[in-house]
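Note that one protein chain of the assembly has been removed; the remaining protein chains are unaltered in position.
On to subunit A.
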Amino acid sequence: MGKKKHGPTLEELLSRPWCYYCERDFDDLKILTSHQKAKHFRCEPCGRRLNTAGGLSVHMSQVHKEQLTEIDNALPNRSSVDVEIFGMEGIPEDVLQAHNQRVATNFYAAEAERQAATGNPPAGSTGSGRPSKRPKMESKEEIKKRLAEHRAKRQAAASGATPEANSPAANSVGADQSSATTPATVSTFPLPSRSTPSSLVASPVHAFSYPQPYGGFAASAPPYPQSASPVYQGYSPASMQATPGTPVFPPSGYAGYSGYPPQYPGQPTYGAAPPQFTHPGNGTTPPNLAYPPSFIPSQSTTPQPNGYSTPPGLPQRPSFAAPAAPAAPELNTQPAQQTQAVQQNQPVQQNQQAQQLHEGQPGKATATEADGKAPVPEKAKKRKIRLVYPEQELSPEEKRAMLPKYAYVRPADH
């Protein structure tokens, strides 16, 4: 679950295979070798891919009578033909050391930078460290107190308070609710996830007086920190692209909804108390589809009336309200929060992702493309055959002759 926060660890980075010639690193050795064959060991005249520089050299001299002098696409100091490289094998020790050194340096630099930027403790101490425990410890007494406070406020506000006054209150109720019913869920929303860009964006909401539970809650709202975390590590477009092949979209019954992954991971944890909720909630696809971009404004601006009055257009609410009536207000604010928090950066990503999935999953070709060929299927013994010209009795010229532009009508005299 919330194990990986900030991307790969140093060990993971160091263990990644990388290319001697261009210093690129790869997910696994197979991709590295195919990269080398395609980029560095390809014979220019005939396009043949050799396994090693030596092989290419022999091929060039025998087939094309040419001398291989340097490796294509290599860094300036790595273009020597003499070093026999295959995958990770054959890399000189000093180069290997230098590479590891550089990876480590970069890693620490990035970490320091991140800490400076987010004000977070180092990655190692975040997961189970001080901040994440706090919400748990606090929750029991404080939250009850807060709930009482909030209820009072709510009732006062019901007469016509400003939305700003409402939203934090609603939030706290939400937090309270979830922690009261399922304390365990709170622990799954460790505070540090606030540092993620999504919750940073949500900072206007954050600034309220209940940072821990709320922070935890906000974390539960946007999907990335939890179930999606291994994938979303960097939030970079690159890592976004990696999603289609990863388990973010579980193989269970959700395949059909996988186009809307951001909601999905968020919801199960949220609906942990009444488990059956998630399915009806997710089951109604059209609302799900609609609500990240279009439902946001209506909800976030009018949390209050929705809170107690009739269910809004959201289908989740009625279904949620059925199992646990008091949860209604919280439920209502939840999507609002979620969307608020995510509003700025998520919809974009969401759409991207949805698009990717829509195109990528059925097509599969684009998916693999986006992944950089990560999920390469096991090679079947017998390849499929695709005939470029599949006709059997009609020659290409006959077919072409049928085109209107070649139509020729003989003069009548013949």
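We adopt the following convention: contacts are C-beta pairs under 8 Å (C-beta built on N, C-alpha and C of every residue); 3 or more make two chains touch, one makes a residue touch a chain; residues count from 1.
One rule holds in what follows: contacts and distances are computed from a predicted model.
Student: Consult the UniProt record of the chain that does not appear here and report its protein name from "Protein transport protein Sec24A", "Trafficking protein particle complex subunit", "Rab5 GDP/GTP exchange factor" or "Mitotic checkpoint protein BUB3.2".
Tutor: In UniProt, the chain excluded from the picture bears the name "Mitotic checkpoint protein BUB3.2".
Student: What does the interface between subunit A and the hidden chain look like in terms of residue numbers?
Tutor: Where subunit A meets the chain not shown: residues 45-47, 63-64, 66, 365, 368-369, 373, 376-377, 379-380, 383-389, 391-393, 395-401, 403, 406, 408, 410, 414.
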